[in-house]
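Below you'll find the structure I mean.
Removed: one protein chain of the complex. Kept in place: all other protein chains.
First chain written, first letter: the chains are A and B, and each begins at residue 1.
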Amino acid sequence: MESTESTQRVSRRGFARSVGLLGVVAAAGAALAPDGVRIERQPAAEAAAPQSATHEHDMTTTTAPAAQSSGEMTFEEMDRMHEESIKAFPQKTAGLGGQRLAYTMEGDVKVFNLTCDNVQWEFQAGKFADAFAYNGVLPGPEIRVTEGDTVRINVTNNLPQSTSVHWHGLFVPNAMDGVPFITQPLIKPGETFTYEFPIREGNAGTHMYHSHNNSTEQVGRGLLGTFIIEPKDPASRPAYDVEYTMVLNDGPIGGFSINGKSFPATEPIKVKKGQKLLMRFANEGQMIHPMHLHGMPMKLIAEDGYLLEQPKIRDTILVDPGSRYEAIVDCTEVGAWAFHCHVLSHAEGPHGMFGMVTVLFVEE
Amino acid sequence: MESTESTQRVSRRGFARSVGLLGVVAAAGAALAPDGVRIERQPAAEAAAPQSATHEHDMTTTTAPAAQSSGEMTFEEMDRMHEESIKAFPQKTAGLGGQRLAYTMEGDVKVFNLTCDNVQWEFQAGKFADAFAYNGVLPGPEIRVTEGDTVRINVTNNLPQSTSVHWHGLFVPNAMDGVPFITQPLIKPGETFTYEFPIREGNAGTHMYHSHNNSTEQVGRGLLGTFIIEPKDPASRPAYDVEYTMVLNDGPIGGFSINGKSFPATEPIKVKKGQKLLMRFANEGQMIHPMHLHGMPMKLIAEDGYLLEQPKIRDTILVDPGSRYEAIVDCTEVGAWAFHCHVLSHAEGPHGMFGMVTVLFVEE
Partner (left out) sequence: MESTESTQRVSRRGFARSVGLLGVVAAAGAALAPDGVRIERQPAAEAAAPQSATHEHDMTTTTAPAAQSSGEMTFEEMDRMHEESIKAFPQKTAGLGGQRLAYTMEGDVKVFNLTCDNVQWEFQAGKFADAFAYNGVLPGPEIRVTEGDTVRINVTNNLPQSTSVHWHGLFVPNAMDGVPFITQPLIKPGETFTYEFPIREGNAGTHMYHSHNNSTEQVGRGLLGTFIIEPKDPASRPAYDVEYTMVLNDGPIGGFSINGKSFPATEPIKVKKGQKLLMRFANEGQMIHPMHLHGMPMKLIAEDGYLLEQPKIRDTILVDPGSRYEAIVDCTEVGAWAFHCHVLSHAEGPHGMFGMVTVLFVEE
């Protein structure tokens, strides 16, 4: 990925690396520091070097301990690793989830087929998760229908565990709700279960489907997908030019991910200047993910599929587990804009960016 | 609890269990998998069996490692445990919290008595928490008054620790606010402290009372309850037919709980079709709990007791610590609908559902 740097002015001043400067307060900026604050600056090469044990636990020493949390790396080593992770974006991996699932018509019914499979899923180049996946992909394929449709979904369980499917956010008859022993028997290994229900009016928006048995493990490992319902009357929802769905997960296998991939293997989002981008967010994980877009705010228009009477503008949208949010980005600003979870530990570590990070490219 | 299964079609195909099938890619569904994704299916009996150590850490092997996270259980063992946890619902335990507290009148004053007790609280059948409880129950009894009332609350501390009570969400005179050393002395073991304050207009809604001393421990162990203020003019708030209050907690003792009980010992919610159900949510824990209702959405009408000018529709309501939410469910859909925290690890594990789960029964 190319840097877009152009107008910035960088001045490198001679940077002393000698041990003799340790603990000396540099002149620049000192006037801005309030009384009583000790500013200790030290050459980088020193700072990154191992400290003696006596310094590590003596926070009141006037000789500042170094940034131990980055380990024993020099800043040059850290910079190289950070650069490598970004230059690798978008990293090629096998498998792409969330693509629209084809259906066949049987009479008036749209028929979809899902299998539940135990697959090795590449979430970063060369890194595989021992995943549970619908049709072999993470997230499972997107099911997209329209209010008024009737759907039939055949679910075949090829997993070593029993399962069931809950249609999260949909109005369905109770027997189709997917809760084992309450609304249906388990779908055991080798069995097929058929769900069938009408798509009711008033149910448009971004919804989900996922396992409802041993779900902490099964959803954590990937048994999840989006179920999008188009309105019968397109004019009933705000207009947009392009759309992008982000399914967030944070399972023990695969870690912090957007659409089953961890940066730099996440997918870039590419739009043209002036386009209206509909973002659909769905959180299938266990943690909050406040998604922050640089450069342009997002107009939040729907929660759990339901239109807000009063949309609101945010640059950070808190996506909590089980919830879905729809927001429109008016792509007025040209450039490469970072788009990431603002729980920073879900997006960056001492070795560079990873996890819940992608880039929105707005091109002329 | 009876299953409502009725119309689903289950087809059990002969499921091979021989070792020879290990690692063989089954035909069904393979066409749906994108290139480069290896789908590995294996018989369930094998999959649940222990794997060799060499497979466990070799994620790129073409022989899929089994679902180790469910331990060494076969799927039949898991299914049985999941079924047992659900069939036990609603499980009988001793003690029911959150019942309305009786009062006596002294002149124009409604007088309530609370004791703080160290009790053994049964949160699941046979499982006891070493709890701190108001009047011996978790949550403490509900205090319910009306705008314009004056209340007096005598709090007797029978705990081994000092305590105090904060009336969370209420307009009270500063000396009645319950913050030790700031607004009052501690209520030491054996002492009684009397709170007295008017219930001000504009303060209607769902509020709380809880310990404000050593509160991480004391509230975590159960020193909490709801304080509900009815409006002077009932027409000032949306109408409803029935109501149910959910107090959420996630303390180290008792774990993830709804009204002091962990599934299957939680209480079912029973309504008739067509009724409007007012749900009151209060989070007395340390974590977020996005509460998801199956089958029907909820109309969020109030936050911290204050009516929203623009109610919004959600199927998942993020209940954060210290906050209260009121939502109305239009119970149009007949059936047994799961109602649970969507941080899935708060609701289900490899041994079945537990914690923050209950069922809304909508009957004809």
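Rule of thumb we're sticking to: a residue touches a chain if its C-beta (ideal position, glycine included) is under 8 Å from a C-beta of that chain, and two chains touch if they have at least 3 such contacts.
Because the structure is a prediction, the values reported are computed rather than measured.
Novice: From the listed residues B:Thr74, B:Gln91 or B:Asn158, report the one that touches the chain absent from this view.
Specialist: Checking the options B:Thr74, B:Gln91 or B:Asn158, the one contacting the hidden chain is B:Asn158.
Novice: Touching the absent chain in the whole complex: find that residue among B:Thr74, B:Gln91, B:Thr146 or B:Ser215.
Specialist: Spelled out, the listed residue whose C-beta touches the missing chain is B:Ser215.
Novice: Which parts of chain A face the unshown chain closely enough to count as touching?
Specialist: 1, 3-15, 26, 28-30, 32-44, 46-48, 59-62, 64-67, 69-70, 75, 78-79, 82-83, 86-87, 288, 290, 292, 294-297, 310, 312-316, 318, 333-338, 342-345, 347-350, 359
Novice: Across the whole complex, list the residues on chain B that are touched by the chain not included here.
Specialist: 94-96, 99, 101, 113-115, 117-122, 126-130, 132, 135-137, 141, 156, 158-162, 166, 168-169, 171-177, 179-196, 212-217, 219-221, 252, 286-288, 303-306, 308-310, 318, 320-323
One rule holds for everything that comes next: only the chains that are shown with their structure count from here on.
Novice: Approximately how many whole Å separate the CA-defined centres of chain A and chain B?
Specialist: 27
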